[in-house]
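Accompanying notes for the structure given below.
Missing here is one protein chain; the remaining ones are kept as they sit in the complex.
For subunit A:
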Amino acid sequence: MSYRLESVDKEGLGTSPGLKERNYFGLSDCSSVDSSTIPSADKKSSSLNFKATELRLGLPDSQSPQRETDFGLLSPRTPDEKLLFPLLPCKDHSASGNKRGYLAKSGSNNAPAAKAQVVGWPPIRSFRKNTMASSTSKNTNEVDGKPGLGALFVKVSMDGAPYLRKVDLGTYTCYQHLSSALEKMFSCFTLGQCGLHGAHGKERMSEVKLKDLLHGSEFVLTYEDKDGDWMLVGDVPWEIFTETCRKLKIMKGSDSIGLAPSAVEKSKNKD
């Protein structure tokens, strides 16, 4: 019943030993892959990447001030390095870094220092996750009388970027916080833009913040509110923003020109 493929390149396919040490650090450590080309890049970058891959779907740690220095690590990478910090929708960021987290866990019964989140595990549908999250917040509301901490997931899209990301607004405390997070998430795309202008990409990126990108060059951060209107981010107090924001979008400056006046007017009317 088995089908032998004659032209299989045997060099690329190792034989597999009976038992193998379990090691899921991404892509090079699997049995039959010729790993000679990858390991050095892998080992070098994976330690860098661990911090970087703490950018997870909506659940960054509160140790966010470190982002300032981390940002330098995201500067131009070789294609190999970039691969190991997979830039698929935010949810995948955690995959390679957090496998490490899980291995650390399985060895002992100690709780890990940082809560490791593996994408898609346990296998619970997002619908259920989101519903339960807002259930918890409702219960918290009733018990504590404090504003709920439930998930406020909003999609973030960017003109020209192939994927949407999602963030949990509840995990940020102010616009600066959100802005830093977004700049990290989307730096891979803005890199392309900066590369066009800048000489030394690395230096530039450590200076340039999303705000600068936003004001200086081409992009504007906007959001869609409960009523379906698109507004500029930053006009309303943070609390109101988290309550009314439904979607975020990083728009090209030229597209947002029409927004500014009406957004200002609207917030005037709201007041």
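Here is the rule we go by: a contact is a pair of C-beta atoms (placed from the backbone, for glycine too) under 8 Å apart; a residue touches a chain by one contact, two chains touch by 3 or more; residues count from 1.
One rule holds in what follows: contacts and distances are computed from a predicted model.
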{"item": "Chain excluded from display, named as in UniProt, from \"Glycosylphosphatidylinositol anchor biosynthesis protein 11\", \"GRR1-like protein 1\", \"NADH dehydrogenase [ubiquinone] 1 beta subcomplex subunit 4\" or \"Deoxyhypusine synthase\"", "value": "\"GRR1-like protein 1\""}
{"item": "Per the touch definition above, residue among A:Lys129, A:His177 or A:Lys252 touching the missing chain", "value": "A:Lys129"}
{"item": "Residues in subunit A touching the chain absent from view", "value": "1-5, 7-9, 12-20, 22-24, 26-35, 37-38, 57, 79-80, 82-83, 86-89, 91-92, 95, 99, 102, 105-106, 111, 115, 117-129, 131-133, 135, 138-139, 162-164, 228"}
